[in-house]
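Removed: one protein chain of the complex. Kept in place: all other protein chains.
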Amino acid sequence: MKLVRISDETIDSAAELAPLAALGGGAVASFTGIARDDDGVVAIELEHYPAMTEASLLALMNEATGRWSLLGGVLVHRVGYIAVGEPIVLVGTAASHRAEALEACAFLIDRLKTDAPFWKKEHRADGSSDWVETKASDDARADKWK
Amino acid sequence: MKLVRISDETIDSAAELAPLAALGGGAVASFTGIARDDDGVVAIELEHYPAMTEASLLALMNEATGRWSLLGGVLVHRVGYIAVGEPIVLVGTAASHRAEALEACAFLIDRLKTDAPFWKKEHRADGSSDWVETKASDDARADKWK
Amino acid sequence: MSASSIWIEALKLVYFARVREAVGLESEDRELPSDVQTVGDCVVWLAAQADNYASAFADHSRLRYALDQQLVWEETLLEGADELAIFPPVTGG
Partner (left out) sequence: MSASSIWIEALKLVYFARVREAVGLESEDRELPSDVQTVGDCVVWLAAQADNYASAFADHSRLRYALDQQLVWEETLLEGADELAIFPPVTGG
């Protein structure tokens, strides 16, 4: 079971992860990225490259299933306006044993951060907004998997 | 927010993780260990050391919060009879950034496997049962964190 | 007319995030001169088209590229491609 999805509605983590727990494996790992309550930010705007986004998420998922023995994986990314406190991204992995599930989950979120065509803009209560800058630490974490 | 609990009822992962998503951080990681559909096994029996179990989980949680900058952590372990497909253990961590949440989550489940006083017995459809043996790979993973 | 001058007529440029805002367009079709062979050539050529293009495409260290929806580098040849996307480093997740 492999699922990737771009969503303009609130991500329901429990509903997305439930199928992973039903695959007969012993381990489900998940990561949820949340719009952080940072410095006056009230919402995050997520832009993406519609013609490329889904294919790029599927390529990451295929790389993960090629590298680790997974029973299933889920990758859901929100786009549009996202209020602080709401999920931006959900990664879920299922495997027979925990090492595979945990490592593949970390791999997927680390590589999504550097490879998938999404851009975040922070909107503040005073009406100002700024594009989020990349972090060198993201490149370092993604490089770890090479 | 730190929560450790021994439960003799089904673990409701969504309900346990929801408070972690509401702490204002950007990252929630989770791991769910599930009674695996293995070789005719129909149920797992989980024995524990009641006078010690909760304190040992709390010690692990305190070690995690001392090592990583966490906003919160949840550790729930089921005891008693557990049907195949049901969760045995749930680990959840919340942090401002993903590295802390992911690493602390992996730490907690790896160390729980070697340090917390639980013992699993597998019950099979034919009425036979066996205590589960430890795996050398568990010790190796736990040692990684030393 | 050479084969290379045919595909060049059809190149669609798409912009995202800060680049889109600086250019003021989500996408445009451009005929490129025949000496524009690589992604990097194209960016240099675009920077000379207008003042807002100059600022959008000045700092190559803050630009990334996808050719026909595949991440590529400045050295990649445009030949045969339909769509070049130019954007800042991604910040999703």
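Order of writing sets the labels: A, B and C. Residues in every chain begin at 1.
By definition in this document, contacts are C-beta pairs under 8 Å (C-beta built on N, C-alpha and C of every residue); 3 or more make two chains touch, one makes a residue touch a chain.
Quantities reported herein were computed from a predicted structural model and do not represent experimental measurements.
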| item | value |
| --- | --- |
| Visible chains in contact with the missing one | B |
| Among B:1, B:52 or B:140, residue touching the chain not depicted | B:52 |
| Touch residues of chain B, complete complex, unshown partner | 33, 46-49, 51-52, 55-56, 77, 88-89, 109, 112-121, 131-134 |
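Basically, only the chains that are shown with their structure count from here on.
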| item | value |
| --- | --- |
| Distance-maximising chain from chain A - centres being C-alpha averages | C |
| Distance from chain C to chain B - Cα centre to Cα centre, in angstrom | 49 |
| Interchain centroid distance [CA atoms averaged], chain A/chain B, Å | 23 |
| Length of the line joining the C-alpha centres of chain A and chain C, rounded to whole Å | 27 |
| Interface hub residues of chain B, defined as touching at least two other chains | 98 |
| Touching two or more other chains - residues of chain C | 93 |
